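A single protein chain has been removed from this complex, and every other one stays in its place.
Right after this comes chain A.
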Amino acid sequence: MDWVLGHLDDIGSYTVQHAWLAGVPLVLGLLIAVPLGWLSRQYNWLYTPLVVGTGLLYTIPSLALFILMPLLLGTTILDPLNVVVAMTIYTLALLVRTVADALRSVPDSVTASATAMGLRPLRRLFTVELPLAVPVISAGMRVAAVSNVSIVSVAALIGVPQLGSLFTDGFQRDFLDPIVSGLVACVVLALLFDLVIVAATRLLTPWLRTGAPTGRAA
């Protein structure tokens, strides 16, 4: 406990770095997954190559992907950009399938009514289909958030500073306190991400909170 109090500054800045390295890819991944998911719904033949192809990316071990990034991006090995791009790839691997399946689960009658009301495909996507897909997409985001927070810590092995650095520091100095504080900070950060996503989902889907009585009547 003394160690934690003496190193609040370090833990704080590591946590901010960690949140940044795990959070930015989460948003970027979602922004790329939505158009890809939409394409795979519009053009059926794209579904399998897109969903399976991006899913395969998840099989690449994180340490391997971090190390391969400079080869693809032309960056140096210590560049945090490697981690951001690698984490975006992992987020994408989880979310493309989620978004595609979420859009597909929107009932045909709803899409047809929207079309009949004169909504063009893009307007229909943003005002009808995406809002209805939010609960499913949010479930996928929660999985991706927890997995991102955990995977980012591996980047400490290639020297990119974040909470994982507490693990490598502690291990090198044979000192348990930094490792345990890092573990706790990671779990707390994952919980925070989860809370933010759950709160955002509640804000975006007000009808789910008031919809209970109609559900019972049906």
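One rule holds for everything that comes next: a contact is a pair of C-beta atoms (placed from the backbone, for glycine too) under 8 Å apart; a residue touches a chain by one contact, two chains touch by 3 or more; residues count from 1.
Following the convention adopted for this analysis, contacts and distances are computed from a predicted model.
A.B. asks: The chain that is not shown, which UniProt protein name from "ABC transporter, permease protein (Cluster 13, osmolytes)", "DNA-binding Lrp family transcriptional regulator", "ABC transmembrane type-1 domain-containing protein" or "Na+/H+ antiporter subunit B" does it carry?
C.D. replies: Hidden chain, UniProt protein name: "ABC transporter, permease protein (Cluster 13, osmolytes)".
A.B. asks: Using the document's definition of touch, tell me which of A:24, A:136, A:183 or A:196 contacts the absent chain.
C.D. replies: Selected residue, touching the omitted chain: A:183.
A.B. asks: Quick one: say which of A:36, A:51 or A:65 touches the chain that got left out.
C.D. replies: A:65
A.B. asks: Touching the absent chain: which residues on chain A qualify?
C.D. replies: Touching the chain left out of view, chain A contributes residues 56, 58-65, 67-68, 70-71, 77, 146-147, 149-151, 153-154, 156-158, 163-164, 166-168, 170-171, 174, 176, 179-180, 182-183, 186-187, 190-191.
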